[in-house]
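All protein chains of the complex are present and in place, except for one that has been dropped.
Our next item is chain A:
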Amino acid sequence: MDGNSNWDRKLIFFFEFENTIGGSKVTINVMTSGEVTKKVYNREELFILDVRNQSDFQDWKIEGANFSYLNIPYFELLDGVEEILGEIPADKNILVTCAKEGSSVMVAEMLSEAGLNVFYLEGGMKAWSEHLEPVKIADLTDGGQIYQFVRIGKGCLSYMVVSNGEAALIDATRMTDVYIDFAKRIGATIKHVFDTHLHADHISGGRSIAQKTGATYWLPPKDATEVTFKYSPLEDGNDVSIGHTTIQIQALYSPGHTIGSTSFVVDQKFLLSGDILFVDSIGRPDLAGKAEDWVSDLRETLYSRYKELSGELIVLPAHFMIIDELNEDGSVSEKLGTLFEKNHGLNIADESKFRSLVTENLPPQPNAYQEIRETNMGKINPDIDKQREMEIGPNRCAVR
């Protein structure tokens, strides 16, 4: 981004503030979502003054192992920040956050005038929700790579498999430019785009990326009965190869989160488990309204189909729920064998107990999940602002 024009915009914004701020220039610092992500990964300390309203803060916030918080809505600070100065530590980095940046700039400016050195979050929680951090998971057998794109704010994980100048994407988000630019930078052409299932928590970028790049868009047909566009049906046993020496992407039918949910085994080493199995939880079967019907599918997938696979496979899920699931390098992965030992959802011997875990006392559903499903089916086409609003909050696709 052009730093100067951005700063000018800030100043213009402030001169519009009339009575609230005296109009004098003080330094306020910007922190980007990428910089906050590094602090999450490095387990740094950060004091977050979140000036959104209380219900938004309680619903969803920036999580970090050593982050501490104060939530005071910006509209309670319009007359000044004196009352909260005592609650802000002098020895920590301070980040002011709000929904879209404007209010955090206002509060950061007031705090700066009061003598504090503070940052505001560029683009606010909107940018935080959209930030993707690419992490290399591993080199593949013949020189290819597999990357995980961590959507740190919302807990969504998507993947790029690269081999000999060709790339495949799995569960891409609607921030399509990130993937397209990344592929360009590493000199790869996107050939295949997959969705493991019809997503309910976020808007898929799969179809749009396929349109922009000429790639083939694959969807499991059982999840696609209502879609309004053409796609390639992804079925059990489909093998897709990329690169001249072929990285195998092997589709494995694994219903339970949705009836069509499909996993992938990549390069015989990685199990992309979609929303069926996570590192510290399992997929919930209720988001398409069929919890009771799909419980036995979910159990069959987790306790039989996955059980038959090699315990050495590295599980790469489509979500994480809590930052404790992040590895030191920021990636999210674990050996299947380890999950069979440690993941509570894989260790419920009693079938009726399993049934009640995944059908009763479920967490709240993802924000706007019905509209998100309809968007992913192509039935509705909300504008970008509406899409952002629909995706606000955590992913909520798991039960623990």
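Throughout what follows, contacts are C-beta pairs under 8 Å (C-beta built on N, C-alpha and C of every residue); 3 or more make two chains touch, one makes a residue touch a chain; residues count from 1.
By definition in this document, contacts and distances are computed from a predicted model.
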Quiz item: One chain isn't displayed here; going by UniProt, is it "Lipoprotein", "Probable membrane transporter protein", "Rhodanese domain-containing protein" or "Paraquat-inducible protein A"?
Solution: "Rhodanese domain-containing protein"
Quiz prompt | Identified contact with the non-displayed chain, of A:63, A:113 or A:389 | solution = A:389
Self-check item: On chain A, residues whose C-beta touches the chain left out of the figure
Solution: 16-17, 19-20, 53-56, 73-76, 78, 98-100, 102-103, 106, 385, 389
